[in-house]
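What you see is the complex with one protein chain gone and the rest in place.
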Amino acid sequence: MLIFEHSRKNRRNYSQAPAARPARNNIPDNLKRRSIPLLPEVSEMDTVRHYTRLSQKNFSIDTEFYPLGSCTMKYNPRACNALAMLPQFLSRHPLAPEDTGQGFLACMYELQEILKDVTGMAAVSLTSMAGAQGELIGITMIRAYHEARGDTGRTEVIIPDAAHGTNPATAVMSGYKVIEIPTNRDGDVDMDALKAAVGPRTAGLMLTNPSTLGVFEKKVAEMSRIVHEAGGLLYYDGANLNAVLGKVKPGDMGFDVIHMNLHKTFSTPHGGGGPGAAPVGVADCLLPYLPIPIVAHEQGVYRWLTEKDRPQSIGRLSAHMGNAGVLLRAYIYVRLLGAEGMFRIAEYATLNANYLMAELRKLGFEIAYPDRRASHEFIVTMKEIKDRTGVTAMHLAKRLLDKGFHAPTVYFPLLVPECLLIEPAETESKETLDRFVVAMKEILDEIDTQPEMVKAAPHNMPLRKIDDVKAARELDLVWNPAG
Amino acid sequence: MLIFEHSRKNRRNYSQAPAARPARNNIPDNLKRRSIPLLPEVSEMDTVRHYTRLSQKNFSIDTEFYPLGSCTMKYNPRACNALAMLPQFLSRHPLAPEDTGQGFLACMYELQEILKDVTGMAAVSLTSMAGAQGELIGITMIRAYHEARGDTGRTEVIIPDAAHGTNPATAVMSGYKVIEIPTNRDGDVDMDALKAAVGPRTAGLMLTNPSTLGVFEKKVAEMSRIVHEAGGLLYYDGANLNAVLGKVKPGDMGFDVIHMNLHKTFSTPHGGGGPGAAPVGVADCLLPYLPIPIVAHEQGVYRWLTEKDRPQSIGRLSAHMGNAGVLLRAYIYVRLLGAEGMFRIAEYATLNANYLMAELRKLGFEIAYPDRRASHEFIVTMKEIKDRTGVTAMHLAKRLLDKGFHAPTVYFPLLVPECLLIEPAETESKETLDRFVVAMKEILDEIDTQPEMVKAAPHNMPLRKIDDVKAARELDLVWNPAG
Amino acid sequence: MPFIPHTEEDVAEMLASIGAASIDELFDEIPTELKNGQLTQVPVGMSEMEISRLMYERAQQDGFYLSFIGAGAYEHHIPAAVWQITTRGEFYSSYTPYQAEASQGTLQLLYEYQTMMASLTGMDVSNASLYDGASALAEAALMAVRQHKSSRRILIPQTVHPVYRRVVRTIVRNQAIEVVEVPYDPATGQVTIDQLDQFAQEEFAALIIPQPNFFGVLEQVDMLADWAHDKQSLAIAVVNPTALAMLKPPGEWGRQGADIAVGEGQPLGIPLSSGGPYFGFMACKQELVRQMPGRIIGRTTDLEGKEGFALTLQAREQHIRRSKATSNICTNQGLMVTAATIYMSLLGPEGLYRVAAQSHANTLALVERLEKLPGVKKAFHSPFFHEAVLQLSVPADQVLDKLRAQGVLGGVLLENYYPDLKNMLLICATETKTAEDLDKYTEVLQQALTA
Partner (left out) sequence: MPFIPHTEEDVAEMLASIGAASIDELFDEIPTELKNGQLTQVPVGMSEMEISRLMYERAQQDGFYLSFIGAGAYEHHIPAAVWQITTRGEFYSSYTPYQAEASQGTLQLLYEYQTMMASLTGMDVSNASLYDGASALAEAALMAVRQHKSSRRILIPQTVHPVYRRVVRTIVRNQAIEVVEVPYDPATGQVTIDQLDQFAQEEFAALIIPQPNFFGVLEQVDMLADWAHDKQSLAIAVVNPTALAMLKPPGEWGRQGADIAVGEGQPLGIPLSSGGPYFGFMACKQELVRQMPGRIIGRTTDLEGKEGFALTLQAREQHIRRSKATSNICTNQGLMVTAATIYMSLLGPEGLYRVAAQSHANTLALVERLEKLPGVKKAFHSPFFHEAVLQLSVPADQVLDKLRAQGVLGGVLLENYYPDLKNMLLICATETKTAEDLDKYTEVLQQALTA
């Protein structure tokens, strides 16, 4: 039932609004609203009930194992939420004077310093509100760099075919042409293709390392040399930083600019689709172009750097300073972890992934890159199974839901057919992984004995398989009281 | 799965305890613990996941209609929870000096004054932690009153048969003998029986009004006269105060002492079985005996009255001052309601009950007291249905669960066979009541067409009917790792 | 009409169905002379915005302090997860789990709680909570009298929390049960065998044994339990649950173990909150289980044999047995036990041990620092857990006032409870206190003593 179907004309929540319409109203008649907006008229209790019940229809980290590759679904510590929501933090206006926010700004400054250290970059801006925006900032800075040098012929950005969709989308949004290069059989970038692609039109290369194939790009140093020699810069998509946190620093790998998804590696919640935060780090060459605001610490006082301090800045990407509350959560998380905790994340995320890969291999699942270590994730391909039985990666994914596990990422990266990208994250226990292996074994058996049942999954969820073809064909995007 | 089954030896939550065992330990060897207590060793995430999932197995006001008679399951405003849990309130030590708690004490004092007004009593003590404890306090005060007058022959407390179980249990716990008196066909106390029961041994009468039969005891004034003339005092069990809040005051009905369940009428949450709070109000005659502490307001300062101020007090019932946090929630609730809001509660709770009674009667359900108005609750008896079909009140209750409604109270009060005590409360909308009526209609049809299915309910819950006979016969009260 | 969803049309339709002309008519069975409807002390309703502002202001007024007060309620770190889960609507707004199939969440949790508490206390079984530690002790006394049959007297040391003793007296007095107090040794702050032996010739249903006692001092629990059992009395332990992570559990006291263990559950994840809601715990030996008051949950199966949970032994309870129940208790402190169960799960055995051990070590360290100040000495020469009594050479109430002016709540004035114990402070430093906090206390106390 939709919230609108609980609605009844003229019902009101008396506690939640001023007691009466005020007498004074100076809005000119021609600017007044005449229609009543379609907001529900529901009691407070029924609102609470409706949304509490809706929430129960979600899978989530707090209720299920969620091995969604490339998404780093790990535990979001409850302390981060509680402390970031202290009333003083929540009530602080973004334009309140800096001297009324020294406590908050201290957290932001320290977070910048910690992120610099962890990534090996020269400076960090916290402003970006998600990975894709971090990419846009990064590529915009690369453009600013070339422009500042009068190097205006660079119109291309090179991107491996395994890259996340945001990479090519960002390059285009930044006004570049995308040059896609292939991956070799081992899951590494094809070096010959890279060499062939670089040239005077190369503005830069975007790379995820470990890549979205779940392997570490071993020749990253050589790639860096090739691109730099061609006059391009290197962008690091830090979505997979969790796999190497503290162990390998993007700065040491030769990257000029990076973003890190705090909503992955630094465990801020995904919230059903954000908000995230994706601070951007730069090497010295890009320092002048960093977006504002940035927190400075001068004579014991924290303050925002603005355009005045940073005349070459590419500018601003949000009305204020980005997703401050998300940054606070990440700050609390890193302080809980401490330096030792950082390394351990990478270690145990990697251990979990390699263990799960080993166990699934033993069951007979085909590993896409069988000769490689898993980073914090790995790929199973269902190609052979599909050819044999007709059961696809998506069928298996839906059947996993029936067994109380969220599905892995399916059909990404695009180059591996019928792929399941599986990322268990370090916060899952061996027992949970073992239970997942049991479920995968059961499904493997079911595929043999009752493939049609598997194809018709899910069976135990509140709804059966949702018809998304119909959703796109018969667009129904807003509710209409007329029905 | 039990939390213990997620446990693994030597697993720890590093964030939740000091980083190491301290070096110093002066506990003598013979007083030290040698065994490791059976607390689970589970990660923070798995703890969160386990208890989040457990919570989802509950019905609750926030998820379902819960017409549990005598329990007043109404909306517990979320603001009450949020504001009572402000960190300063939570962190305040009960023995912190009063001048560090004037904000808190102001709330308590104002709550006392409001409750006095609402009940028409001379004074109120907030100390009692639940209805049953309020009763114990009340009867203890009655004893103190008689004792102070040297009136020591009074050994009996009179209680109608419709009374809640706590009433007779309290009387016995207070050292009295219970004299039970019957109810007449109309649901009122049998006045002749009352007259016959009173006498020089009568310490008092305990009465719920409206009674647990869902009707208003019309002759309450006469009952008061009879008991008082016999030298006894009148106790008001305020569990049903919601039905008459502000409309009729127990003080005006002639009661000498009352308790009110804040966890019913004043909407503090039930929490799966408490905590509650049940302030006790007294008429002048019992004033000296009130339990401490009580908040006083003197020269602009709030302070606790102690035994020194109140030498005749019966004493204390809790280590501190009762369930302070619950009282704060009730305070916030009454301030949200205001005077107008108080009356309205009684009005709409009564409207909902009478409407539901009328609709169920139309369906063919038998109303136990068909000639009476419902107070905020009413009784359906399944006697005829049971005799005809074998389907009992309990069967119907379980079948309601299947349809997403919590069951009414069954088999209480004891004097009505196969009873369903139904209390919808004022916060439910007409639409919800109508949906409940539809469900009751469906069950009525099912009883005719497929009684065995109804008897085997529930069918749609995570578990089928629980075997509570086995629970009592093969006692399993603690988990044993050996199995 | 806050929280009332009815529209005018709804009301009209409902009245029509009932066949009444107005809502007022529904009250027509109430004698007119009883109808009042005048509220003079209830202010007009506020919006949520308005009450929020008021409550924030009052909370700000009360502020935060650096507190060294214990005396039965203890400041411990509470993991954020505890209350975020506990206040989920499904726990917060559900009733007592009478309908088992619709309450498996609460029921399973309570069963887990029972298991944890039974193990922590070293007893066979636990109930699912009582109101608080003081009333739990009173219930234990009543239980002992029911069990013992021949004596209606309870022996209670003066080292038991004074308010607990007061509560016990208030409650048991009605049933003509006599409470006899045992003095303590002024040098050690403990009950000794000599003091007990004054009562050697008398019969008692039970001896109550606190561990640690109100002074924070550790009692000779083995000796006390054996003394009780030697004279056919029950031994009732009243214990701090945090301390049990370090201390011998009641079930192992003496040759037979205590018969009943009760205490205040607040240290297990419950905020101080000006004194409540907390919860009382009670565990006992198997043979006493049918005498136990309060809810008890049993593990059982459903129709199809699947594991499930239900209230059990309800024949002890008022809603079934009415005047023959073991107690009148009905609503108890379910939500607090929810929090405590999550707290214990998050801490685990090692975590709880460290909390206890760090609290112990902090208090040791604090006492050591303070003892070095001129005019301060320990009042009792006994081992203590995480509280200790200090004897000051100057008026202690004035010292406390001075500390408070510096933002420090320096402890409890013992004189309020023991009129003879002049200028003594009961102090406590749990694991929440840092070395700087201890220094701060030392510093402000030094100033207060010299100023």
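Just so it is clear, A, B and C label the chains in written order, and each chain counts residues from 1 on its own.
The rule is short, and it goes like this: contacts are C-beta pairs under 8 Å (C-beta built on N, C-alpha and C of every residue); 3 or more make two chains touch, one makes a residue touch a chain.
In this text, all values refer to a predicted model and were calculated from it rather than measured experimentally.
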Contact set of the excluded chain (shown chains only): A, B, C
Contacting the left-out chain in the complete assembly, out of A:Met342, A:Ala368, A:Ile385 or A:Ile443: A:Met342
Sole residue of A:Ile181, A:Val220 or A:Ala368 that reaches the chain not shown, by the stated touch rule: A:Val220
Absent-chain interface as seen on subunit B, which is shown: 8-11, 13-19, 42-46, 48, 52, 77-79, 81-83, 87
For subunit C, the residues touching the chain missing from this view: 47-49, 52-53, 56, 60, 64, 77, 79-80, 84, 87-88, 431-432
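By definition in this document, only the chains that are shown with their structure count from here on.
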Distance between chain centroids, defined by C-alpha means - subunit B, subunit C (Å): 20
Rounded Å distance between subunit A and subunit C, as computed from the means of their C-alpha atoms: 46
Geometric centre distance via CA averages, subunit B-subunit A, whole Å: 48
Contacts with two or more other chains, residues of subunit B listed in rising order: 11, 15, 44, 48, 52, 56, 61-64, 74-75, 77, 79, 86-87, 336, 427-429
Residue list for subunit C, restricted to those that touch at least two other chains: 1-6, 10, 45, 47-48, 56, 79, 81, 89-90
